[in-house]
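The complex is shown incomplete by one protein chain, all other protein chains being positioned as in the whole.
Now for chain A:
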Amino acid sequence: MARYLAGRAAGVVLILFLVCLFTFIIFFTLSPDPAVMICGKTCTPERIDQIRGVLGLDEPFPAQFLGFFAGIFAGRDYGEGANLVHCAAPCLGYSFQTNQSVWDMVVERLPVSATVAIGAAVLWLFIGIVAGLLSAVKEGTWWDRAAMGLALGGSSIPNYVLALALQYVLVVQLQVLPFPQAVPFSDDPALWFQSYLMPWLVLATGYACLYARLTRANVIDTLAENFMRTARSKGLSPALTLRRHALRPALTPITTIFGMDFAALLGGALITETVFGLNGVGKMAADSIAKNDQPVIMAVTLLAAFFVVIGNVVVDLVYTRLDPRVRITAR
């Protein structure tokens, strides 16, 4: 087990290194000079050189990249002499726009994205699985057709359309909800709930529709398995037959997909956060891309990759608990 985890951890670091490298290359070769952007309108060549020196942009590519990557684990110093700034590990540099520590920005915004992701996940798992299960059990009935038609429609609506429509109806027309703002739960639980309700609904809709279809398909497949015939031949109650024999085999594959989806969402729900103006990691990503704020873009890219890679490892570990046929063997 320890050997397995060590191997996986090494894999995680390698993947993050590669993600880092590719993102860095893209910016090094494609983006306009950040120093020119920071310098602004009243700019002199001396000032540009100075900025480049402070940001380390005058160094060759390998030195810049290694400086950045090493900074994540060991921290790093910017500038020299009186201008020296120490950036403690985990150092993701400073925003070109606000000069804020990027790590502090991430720490500040991650709870917002996590709240959005967790609330939406609870909603979509519950709705998706219950609807899919009912559809499978009532396969071919009007309920099944209606639910699956709705699911197809629901997964076809783009998030921003749904978000704007909900906002127009609930906030502007009916005025039953306030405009969302990222208030902490401890400040005002009621406002917190009202603020996050629409983002949750918007994000959950697409996933719930997808999960309903997945659950339905998996349950129908499982119901046709030979072991279900055995369970019926044993005289078990229909409830026990469904709950014990059909549900677990049918839902186990959904854990894999859920792990991936949820992990990706922790890296920020870009569209939903932007439409509702929630200051999460997703909105940070959108803003940084619009302003070409390289350190922030690096950070959100790495963060998303980190969650996906970790999510993968967690799913693999959880799977060994869910499916007795899957066991860990260290390679």
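Going forward, a residue touches a chain if its C-beta (ideal position, glycine included) is under 8 Å from a C-beta of that chain, and two chains touch if they have at least 3 such contacts; residues count from 1.
The definition used in the following text is that contacts and distances are computed from a predicted model.
**Student:** Just by its UniProt name, which of "ABC transporter ATP-binding protein", "Cytochrome bc1 complex Rieske iron-sulfur subunit", "Putative nucleotidyltransferase-like protein" or "RagB/SusD family nutrient uptake outer membrane protein" is the chain not shown in this complex?
**Tutor:** The correct option from "ABC transporter ATP-binding protein", "Cytochrome bc1 complex Rieske iron-sulfur subunit", "Putative nucleotidyltransferase-like protein" or "RagB/SusD family nutrient uptake outer membrane protein" is "ABC transporter ATP-binding protein", the UniProt name of the unshown chain.
**Student:** Per the definition of touch given earlier, which of A:57, A:191 or A:236 contacts the omitted chain?
**Tutor:** Answering carefully, the residue with contact to the hidden chain is A:236.
**Student:** Which candidate, A:58, A:221 or A:323, sits in contact with the chain we can't see?
**Tutor:** Going through A:58, A:221 or A:323 one by one, A:323 is the residue touching the chain not shown.
**Student:** Go through chain A and note every residue touching the omitted chain.
**Tutor:** With respect to the unshown chain, the touching residues of chain A are 225-227, 229-237, 240, 244-245, 248-249, 252, 323-325.
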